[in-house]
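In this view, the complex is presented without one of its protein chains, the others remaining in place.
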Amino acid sequence: MITFIIRRLISAVLMLIVVSMATFAVFFLVPRLAGQTTEQLAAQYVGRNPTPEVLHAAIVKFGLDKPVYLQYWEFLKTIVAGENYDTGTSLAHCPPPCFGYSFHNQQPVWPQMLAALPVTASLAIGAAVLWLVAGIGIGVLSALRRGSWFDRAAMSAALAGVSLPVFFTALLSLALFRDTIPLFPDAGTYTPLTENPAKWFESLVLPWVTLAFLYAALYARLTRAGMLETMNEDFIRTARAKGLRERRVVVKHGLRATLTPIVTIFGLDIGLLIGGAVLTETAFSLPGLGRFAIGAIGDQDLPEILGVTMLAGFFVVFANLIVDILYAVIDPRVRY
Amino acid sequence: MSNTDSSDSFVDVRPLPGTEGYVDTEPTPPAAFLEVRDLRVHFPTDDGVVKSADGLSFQLERGQTLGIVGESGSGKSVTSLAVMGLHKHSQAKISGEIWLDGEELVKATDERVRSLRGKKMAMIFQDPLSAMHPYYSVGAQIIEAYRIHNKVTKAVARKHAIEMLDRVGIPQPASRVDDYPHQFSGGMRQRAMIAMALSCDPELLIADEPTTALDVTVQAQILDLIRDLQQEFNSAVIIITHDLGVVAELADDIMVMYAGRTAEYGPAGEIFSAPQHPYAWGLLGSMPRLDRERTDRLLPIKGTPPSLINVPTGCAFHPRCAYPKLNGTRCYDEVPQLREVDGKHTVACHLSAEDRYRVWDTEIRPNL
Partner (left out) sequence: MKRKHTVAFIAVCAGLSLAAACGSGSGGSSGSTSGSSASFNAGMTSVVNASNHKGGVMKLALTNTGDSTDPGNTYYAFNWDFSRLYARPLLTYAPQPGAAGLKLVPDLATSLGQVTDNGLTWTYHIRSGLKFEDGSPITTKDVKYAIERSTAYAPDVLPNGPTYFKQYLADPSYQGAYKDKTPDKMGLTSVDTPNDTTIVFHLSQPFSEFDYLATLPQTAPVPPDKDTGANYQTHPISSGPYMFKSFNPNTGFTLVRNPNWNAASDPTVKQLADEIDVAYNVSAADVDSRQFTGQLSMDLDGRGVATAGRARILGNPKLKAQSDNPTTGFLAYFALDKQVAPLDNVNCRKAILDGADHTSLQTAMGGPIGGGDIATTMLPPNDTGYVKSDVYGFLQNPHGNVTKAKQDLAACGKPNGFTMNVSVRSDRPAEVSAGQALQASLSKVGIKLQIDQFPSGQYYTNFAGAPAYLKSHNIGIAITGWGADWPSGFGFLSQVVDGRSIKPAGNTNIQMTNDPQINAMLDAAAKNSDANARTKIYTQIDQKIMANAEILPIVYEKALLYRNPNVTNVFVDQAYGQFNYAVMGLAN
């Protein structure tokens, strides 16, 4: 097991290096291959109508005049070893993991992402609890009562949930439960948990429900399909033949087998969400990583885009790692 | 009984025997330990009613073994699942009577049947790899089976599980108890399955194709094991198989099934020495025997088993039977009823006794 984990860790690190190379290539190499000059690249990082001095300052600051492999090396080195940065009045140290300084607000990127992370984590975890409970519960009931009115209603709702875009349900929920019936007057703003737990909860109820609606729909369909398949398995008949009560057959034998693939999908979904629930955060003005990414793209703020891409990549790789290890734990047939 | 949607809605309000208000409209309980009377299991489908079991009757005593023999699709597994109460009410229409130790099961509540399952009657299945839960250790599955019906601690149940594994011949049971089914060999898995089925000392053991998934040498070991355990526990055993060879030495009685109905039923010795039904002849012909040359040892029955939705008219076997013309159109038009051959030995065939003996003696036996 230990060697298995070490092996998976090494491949995770390799994955991250590949992610960093791909990210670097997209933002530094591809534009150059497309024929952009150093000045044109630098012009993206300064205001409109820049003087040659401004351009030159940007070229030096971001090392755009250096060979590509050196730029990549600097990029990696900065992440791992940190960097000293001239604020004008003093040398600021950007400790590792250092993703550099934002072009547009001159603040180090990493602390900004760290500040955004709890927001996204709050959103993702709360929504995940909701969608797991609702999605799996509805999926199991639908499978056990296949063809019943409950099954039909739940699966129709699930289809709607999968089809409706988040920004639509988000705006609808805001219009309904904040503007028309002010159940959640503070929705659309965010209060940190550490500041005021009650307000934190209140500010997140609508985002949770909105985000969970989509995923609950997906998970209900997945669970239903998995459950229908599992309940036809021989081992379910064996469990019944032993004289188990039906509840125990369903939960301990049926659900246990159904949930294994769902755990995989869940791990990856959470990994992706922590990387930024872009639409939900935008619609509810939550200052999380998704909103951060949108802002970074809007401002063409390369260090921020790189940072958030790397962090999102990290979470996906990390989630994969956790899922692999978890899978080995929950499915005894997996060899490691 | 699978009761997810019926246990709540279906409540058996009739008083139980022995309580006040009980009206004895039912036939008297039989003397036999297990008696099945006119059992019918029908599955309504969009294409028509599948009559998987259509009027079966048989008896079994403690310490005795019944072999139910037939091709796949002949209704033998459906019959055994009906005895165990494992059909869904929503899918299967069951009628007739199943008497187990004086208690009728078809009309009993789901909860009552469930409480008997695993304790009074147990079942082992054809493919132990798919029949055991892949995510739980073998020990955990035996412990679970034991603790449903016995209020003991986990530690006690675990000790019992190790004993059971030991009893079915698994080496080093104390360490193997924590292994998962996929870590066992096929034969070991079937032994573990048997250990699980026998963990509550059932009085009726149903073995559904217990050796089909195993190779020949292991088959023999498993059959020996079942026989040994039967003698030890004095339980009644039903062995379901498509292979007459499996039950040749084990069974006291044999019931040959075809298309959901009994083709021939009687003591094993008579079935082997003087089979009456052309289908039984076919089964005997396709039975591998060690005392014959490899080249000519199998005489397969021509044709394929019939669809249970569109059962052939008359005798269901007539399209595959070599002798229907001996009876004019009878085999094509009239469903043959079970007729007594000799004492307990009955057969459902329109052929006259003379024809049957003549064909058996002149055409079949010499070629076996």
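Read from first to last, the chains carry the letters A and B; within each, the first residue is number 1.
What we mean here is this: a contact is a pair of C-beta atoms (placed from the backbone, for glycine too) under 8 Å apart; a residue touches a chain by one contact, two chains touch by 3 or more.
Since the model is a prediction, treat every value here as computed from it, not as a measurement.
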Answer for the absent chain's shown contacts is A
Touching the absent chain when the full complex is considered, from A:Ala58, A:Cys98 or A:Ala154: A:Ala58
Hidden partner chain, touching residue among A:Tyr101, A:Phe235 or A:Phe314: A:Tyr101
Tell me which stretches of chain A touch the chain missing from the display. 36-37, 39-40, 43-51, 53-54, 57-58, 60-61, 86-90, 92, 101-107, 112, 115-116, 171, 174-175, 179, 185, 188-190, 282-285, 287, 291-292, 294-295, 298-300
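Heads up, the rule we're going with is that only the chains that are shown with their structure count from here on.
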Please work out the Cα centroid separation of chain A and chain B, and write it as a whole number of Å. 54
Inside the complex, what are the residues of chain B that reach chain A? 1-5, 7, 81, 84, 86, 114-119, 122-123, 125, 127, 130-137, 144-145, 148-149, 180, 182, 196-197
Note: in the complex, chain A contacts chain B through residues 144-145, 148, 233-235, 237-246, 250, 253, 256-257, 260, 330-333
